[in-house]
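Input: one structure, supplied below.
Here the complex is missing a single protein chain, while all its other protein chains stay put.
Then we have chain A:
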């Protein structure tokens, strides 16, 4: 029996993936490719197959009866690997544009998968820039970003796809100043529409994406006053997921913002620890300026954080909460106090963990591993958090028909 190389085997699939081929053959070939993308070696193999990648992209955007869903899922797994971004974009330079069209098409049934591919792609700077370009070149009359925000904020925008992954896409895009400028435009109503989504019950992906976006926006110090002011009023929306069914006294209750008063006894806190951490970090960013600190203090954030601290089960979130409480309760920012302490040769109470954020055992981690210091840049707010959307790559046997990418929520 002659030995055929894996590359040759893979190349054999190519004819069956062509558009216009018999639908059942296309479907089988797509499933095979999908299974391949489930493993590292499989993906590496596919990386070299430019023609195959191009055919896959064509299938992913093709109308039924083409196996667009499986093709899109294969792309999701491929895009999860940063090493594959270059081959993907080389195979099809218009990949971001075409996927964007699918993701924002109210009628496209696999818009969620398209959005997931974009979420993975936009992690890296080169595809992110390509995506921003694609958004800028949208039809006249409505900017691409506006369409994206609208698709994210309008319930039922797409009757057949939930579009949760547009959250992470936006979060990744908000690394760029241009996106932040659009989101924080005072003459428009953009960031305000995102705020209620911090409480979106049906998807932690969407919630996480929105909170990540807000956190990146809060790097813009000069917008803090506006963000904390009545036109946006961002703080209650950040505190609400952190608040539980606490029974405050009348006096304490009146100090809180309206949204946090008299919460019912069945109020749940944000279940995802990483999102809780991001929320606390966002509030911390808002305390970077003196007026911001005052505002955060005056709106009773301390009460909520105090209760959160006594409830919080995750140690690293608790530490972050402590830092914020110290910052919110004091008049100077924690950095200055820390420096003063060090210079005064007192032991610093602030734990400086140089190690990365402990990764949860879950298949995706929201926050990139980051040293604490880098969250609070002294200079202009250019350093933004990257957004990682990791999909589990379970090795799948070729016979399995279930797709290998992580099941969407």
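Observations on the model:
Quick note on the criterion: a residue touches a chain if its C-beta (ideal position, glycine included) is under 8 Å from a C-beta of that chain, and two chains touch if they have at least 3 such contacts; residues count from 1.
Note that contacts and distances are computed from a predicted model.
Hidden chain, UniProt protein name from the list "Replication protein A subunit", "IBH1-like N-terminal domain-containing protein", "Tetratricopeptide repeat protein 4" or "N-acetyltransferase domain-containing protein": "Tetratricopeptide repeat protein 4".
For the options A:203, A:261 or A:326, the residue in contact with the chain missing from this view is A:261. Among A:9, A:231 or A:298, only A:231 touches the chain that is left out of the view. Residue A:187 is the one among A:5, A:187 or A:249 that touches the chain missing from this view.
Mapped onto chain A, the footprint of the missing chain covers residues 146, 150, 187-189, 192-193, 230-231, 233, 236, 258-259, 261-264.
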